[in-house]
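Removed: one protein chain of the complex. Kept in place: all other protein chains.
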């Protein structure tokens, strides 16, 4: 068989014949990166998400740093009332002479705080709730899920309106109540994911390797359920902003003299025709936050799913 | 139930078993539907198995779906609790150990799963997957040392260590199965349960993985319990073969014995049913076709479990002889064929 060329493939890691799909093959990196670093790199490739993240950070910075350097406090009453936007008052003023930019900054701050708090409370509670329910199953699952069903039947806004006043309308009370009421949503979703994940062979493989329950939950179940949690958390930020707005709008959220985006819109509703700036500036920020947060969530979900190879631009 | 007599195969009498299984039983409860889930019966998945796995040998465990071979593999590693019986490793009965007591022993007993897609966490890189067992047992070390360990494992299973940064979905099925093998080998186990490790792979790829398992056994002195439905693969890789039917071993013999002098009618039917990739042989073959389906493991037949499908029972035996099959469960003993089989009327037969 001398005319047959010997196989170029050997048993050790010698050079391989180049793949015919070399062009489509991705270049491989010799440097080893952790999962977090790789996720970060994938996130950076999602342009809209990165843009949204930058914008969102700017909004948050504006909300928290802005009031410290702006010349008016939100409580200040200036002699100019009902002014349209001008260099002195970029967002104009209301009929009492409040500088509207200072008002919007304060409202933004309160609303962002409430929304983030709702998202954090609901996701944390929901992950533990759903995780325990799905992983341990049995009686604890039945009890936890019936409780979730019960809570979901309660009209959230009404209960929040009632409970929110206990703390005298402070923002954190509203956030806690709304967060707690949203947690069953996350819990249900997480439970579903965990239920299917725990039957996967890779979880059994981890158990065969001697991994503890804690290890399996933290290393395998939570990262794999992450996409679902992220989607819910971002949805919750967006709905959180809207719930807070709704509560304040009907008068059960943040009370004057403090303010929030919802309250500002409520106060400006009669002025939509005559002094539109009072209405549109807070509204613009509500839309911006809801949009950017959703895009960030999109990017995060893709970044944490290594199977997602196609990039959206 | 009394333990059936297991005939020790001739070659292994002087060797010490790594794993000794005695009268292993697993019943899964069947519950009624509805709010109060009463236990209405049991699936008799594994019923009184006894066998030894010796050092540096491959024991093939073959049978069709639902015969309990996969459950047996899980029971051996105490991944599911046994109903009764013993799995003895290093003088300890694994069945009685708590998860905490079991943990250090997991370093010695590992498993490779069938599905190369489901058995790897899709969110971990290959490096992380292979390092995981070392990390769990605190053996990974750090920095370059850890990296070298992982690279060495990848090289050992015939993968390019440069690809360690990639995710499982970027590999072919055969390569994924190799990752699973590298993970199982990370702790330097003594025995591996291989649960249909090549069944999901295309033939041209499967051969490479079989060769790899062969090499690793020679290099590392591993013992394999090779679970498979594919007798051709088992004939290639195993030293001894146990044939299972409905939760019981019906025949246990050295490989050559089994394939040249199969004694149990089920083994004979199984061997004759496998198509050979050889047109001439295939045209001239004697084929024993079974009728009917495997009975439900919730209520297995009395006496010999195979009698409902047994061609011998149906066509050859007299009424008196049949009574014995119905009333008396055949023990797994040598009836003059040179190896153990669980048939009252065992007769050796050459089928390939």
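We just call them A and B in the order they show up, numbering each chain from 1.
Throughout what follows, contacts are C-beta pairs under 8 Å (C-beta built on N, C-alpha and C of every residue); 3 or more make two chains touch, one makes a residue touch a chain.
By definition in this document, contacts and distances are computed from a predicted model.
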| item | value |
| --- | --- |
| Chain left out of the displayed complex - its UniProt protein name, from "ATP synthase subunit b", "ABC transporter ATP-binding protein", "UxaA family hydrolase" or "Xanthine dehydrogenase" | "ABC transporter ATP-binding protein" |
| Hidden-chain contact residue, picked from the options B:207, B:331 or B:348 | B:207 |
| Residue of B:84, B:172, B:286 or B:299 touching the missing chain in the full complex | B:172 |
| Residues in subunit B touching the chain absent from view | 64-65, 158-160, 163, 169-172, 174-175, 178, 202-208, 210-212, 214-215, 229-233, 235-237, 256, 259-260, 269-283, 285, 287, 289-293, 352 |
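FYI, only the chains that are shown with their structure count from here on.
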| item | value |
| --- | --- |
| Between subunit B and subunit A, distance of the C-alpha-averaged centres to the nearest whole Å | 48 |
| Contact footprint of subunit B on subunit A as seen in their complex | 11-13, 16, 28-33, 35, 38, 200-202, 204-212, 215, 219-220, 223-224, 304-307 |
| Subunit B - residues contacting subunit A, complex | 77, 79, 102-104, 106-107, 110-111, 113-115, 118-125, 127-128, 132-133, 136-137, 147, 155, 158, 160-167, 169, 180, 183, 187 |
